[in-house]
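This view holds just a subset of the chains, kept in their places.
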Amino acid sequence: MDPTVLRELLEGVRRGSVDVEAAAERLSRPPFVDTPGGRFDTHRALRQGIPEVVYGERKTAGQIVDAARVLREAGQAVLATRVTADKAEQVREQLPEMDYDEVARLLWLGPEAVPDVGKGLILVVTAGSADLPVAAEAVGVARRFGNRVELLQDVGVAGLHRLLASIDRIREARVLIVVAGMEGALPSVVGGLVDKPVIAVPTSVGYGVGAGGFAALLGMLTSCASNVSCVNIDNGFGAAHVATLMNRL
Amino acid sequence: MDPTVLRELLEGVRRGSVDVEAAAERLSRPPFVDTPGGRFDTHRALRQGIPEVVYGERKTAGQIVDAARVLREAGQAVLATRVTADKAEQVREQLPEMDYDEVARLLWLGPEAVPDVGKGLILVVTAGSADLPVAAEAVGVARRFGNRVELLQDVGVAGLHRLLASIDRIREARVLIVVAGMEGALPSVVGGLVDKPVIAVPTSVGYGVGAGGFAALLGMLTSCASNVSCVNIDNGFGAAHVATLMNRL
Amino acid sequence: MDPTVLRELLEGVRRGSVDVEAAAERLSRPPFVDTPGGRFDTHRALRQGIPEVVYGERKTAGQIVDAARVLREAGQAVLATRVTADKAEQVREQLPEMDYDEVARLLWLGPEAVPDVGKGLILVVTAGSADLPVAAEAVGVARRFGNRVELLQDVGVAGLHRLLASIDRIREARVLIVVAGMEGALPSVVGGLVDKPVIAVPTSVGYGVGAGGFAALLGMLTSCASNVSCVNIDNGFGAAHVATLMNRL
Amino acid sequence: MDPTVLRELLEGVRRGSVDVEAAAERLSRPPFVDTPGGRFDTHRALRQGIPEVVYGERKTAGQIVDAARVLREAGQAVLATRVTADKAEQVREQLPEMDYDEVARLLWLGPEAVPDVGKGLILVVTAGSADLPVAAEAVGVARRFGNRVELLQDVGVAGLHRLLASIDRIREARVLIVVAGMEGALPSVVGGLVDKPVIAVPTSVGYGVGAGGFAALLGMLTSCASNVSCVNIDNGFGAAHVATLMNRL
């Protein structure tokens, strides 16, 4: 249950537009729904500020459809991450009202425009063009969570002038998400330029000792700029979640 | 140079209490100072919101004394981390006006009371008593950076009732720092209870496969609560820096 | 040879229903059978309490058929693990009397109902829906070994209320198997709630530093609940074997 | 609070030997005690079957003394693990009634004889003499928890006759703890000889690729005997805890 939905329900009771019995029934449901596909946490938005999101990686199209229906029934927005184009196609055969972004691999159902509840700009910065899919996930998720978001691409540290040319936008941001693979040095450089928290996202872009994103992750965890914290490799979603909560502070 | 110092200087010029020439000289200094011990970044407070802090681990007492003097000269607060009791003793023979906290291993020079510039409470939570030194570093640093900070100790996940007994304090916090060694599960549980960002700090407390804190770090990076971001093992200082910037948002 | 089969044989000799020569021949067979596909250990049930089980991962359908026939000849129940749907199909073309469970990837031949020789309930608990295949293997194997087994799904630590809602079932169990991927924190939390042994099974569910299940494994080995022991990643079978022996104590 | 203590208290109330008010006060205490050294979990024995044990590795003698007093006040047995001889000496200067075992590094306070509440024999088996300290910890802890325990030493797999000479004792045990460093092969061999659960404890005995006990741990996790589960390296205490709960089944 979403805090807004909860407030509207109680407001309806106060105004008499909602029947007491109906409201009581609605509120006495347990804070989760048991389905064959799992136990859905329908009170997460109340507890954690954002609703449960469907992690699509290991789910079949059928499981995603079921999850979407459960969440919609519970009065929640529906968002699924890491959904391949093929799987999205299958889901939309059954739920054609869902939208899909192939680069970000996001699938969602909800109001076209999300009210902007963040207090400032979230800037997502990438080191190279291969980091785009992870950055796009962060951008898309943060937008669905009600933030103003911009993307600054391809400003890796081996060509500092590309980064410094955008210094004003960097300093304007309220929260920064910096996405990089290879040696993962970009969050250190960006962190050194701002007085805002920087969320670093290593990507699995790389080969040799860079394969899998571990070099980038280690680089970010040992960043000499101490305003940097880190999420798991390729975890654009987690970065967007953390950034959203920061942007609401 | 600290933003407050900068504003006071300009204000002094406006009011006539500061000579234009003196102000010009002060402002035309380069943004760092070269000393035999290194090139100090004296404009960090302007750029990153907090001043350069002395990392004491590999420095001799003499190097810390020199650094303290350079920073004081530059009109900055002085804070040194990871200073052992022995080394602190040596430093204070030369700079007796410095204060020291042995558990947190912090050494500082500055006004006794720091004005509270954060907007809410930073709560530092630990899983076990062995995590205290890292938590104390986070508490001490965050206080020196102008935050209201509280400590909630010893609420590891194997005894959930200890954690749940403090649920109100946990939900009151504006920013949470969760410090844990071993399997590092506490940030996941805390993250699931709040709608605020959680900064996870793994500690090097553990033995066998837990030695060095890597198990805790991996646990935090793979947290199933997605409002968790992570800093390096034992990095109480970095957590306090990030939390401070969040608390100013 | 199964202890029950052995006792029936000797009982038959005592009652005269089994010929002494036939029994002698039966008992003088060596404790294994050499076949082109390997040396089968036909006395394992006598030594270890459960019969040899066919590990299907690297075997062809033909090898599984041969193994099934050898074991059946030796008077043993037949159970094969990690058999894909395709391979199972091929095996059942030759041995249509075998049963198959696709989620658990188990294939078996034997009496429909297995007598319940365990002394209590084995509860299999999972953190997320992606852990189901491993949990299903544990459930299916433990049932074939004569235990009463229940499954509690999707109660990961980021939504504690889902777990606490089932606290009575958790406390009722005689032995618990807890299956989790990602940070593997669930066994610590469950272990802290019960006075029974907890068998932890890490799963290879995860990405980035969670890929392959190593983070979950490390989390379980360093659990702050000390009534937890651990088996290999994805080893639902081993967990069921250990739980079975515990449940017979 | 210990289940026995709880029952005696209620029995005293029933018989009138305990005042209702006193019993009520005693029972209304919260399930933990907050001290400067941490939040002690005084209800663990009720929840997990054994009381909280003090992990001595990172504690000063003073902290151990404080913990011992808190636990004694709460009516619990006191047991501290990983206490070096020096530290034990300091503790006993203040609490001379405590006993100490140097090989096992255990320190305890309590009745000389612990009633045997286990149902059978726990056999602790070691591969080599260097594994003794870990095995001794397991033996000592399991005895304090009320089990009959025996030790079978130095029966590593490179000299099978030493192991096979003790086969009867091995088969007599109700629960087995097998302690080994180096390649950690002993649990596989022992597991293949019994129909009981085997708890494997890797030790940090070894050099080169065996250093730290990781080779032994991997060997135990991949054991071809599937009745083996595993605890962390050198975790004799955890093995004794798990074995105790099994022995009470």
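Lettered A, B, C and D in written order, each chain numbered from 1.
We take it that a residue touches a chain if its C-beta (ideal position, glycine included) is under 8 Å from a C-beta of that chain, and two chains touch if they have at least 3 such contacts.
The shown structure was predicted, so the numbers you read here are calculated from the model rather than taken from an experiment.
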Copy count of the single sequence across the entire complex, 4 present: 8
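Definition applied: only the chains that are shown with their structure count from here on.
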Steps in the shortest chain-to-chain touch route ending at chain D and beginning at chain A: 2
Chain whose Cα centroid lies at the greatest distance from that of chain D: A
Copy pair chain B, chain C: interface residue numbering same or different (half cut): same
Result of counting contacting C-beta pairs for B-D and A-B, higher pair: A-B
Rounded Å distance between chain B and chain C, as computed from the means of their C-alpha atoms: 50
Chain centre separation in whole Å, for chain B relative to chain A (CA means): 28
Centre-of-Cα separation between chain D and chain B, whole angstrom: 39
Touching two or more other chains - residue numbers and ranges from chain A: 47, 217, 232, 235
Touch-based graph of the chains, sorted into line, ring, star, complete or other: other
Pairs of chains satisfying the touch condition: A-B, A-C, B-C, B-D, C-D
Interface residues, chain C side, partner chain B - complex: 127-128, 156-160, 182-185, 188-189, 191-193, 206, 208-210, 214-216, 218-225
Footprint of chain B on chain D - complex, ascending: 30-32, 37-39, 41, 43-44, 47, 55, 57-59, 63, 202, 204, 212-214, 217, 232-235
Chain C - residues contacting chain D, complex: 47-50, 53, 119-120, 174-175, 191-197, 199, 217, 221-222, 225-232, 235, 237-239, 241-242, 245-247, 249
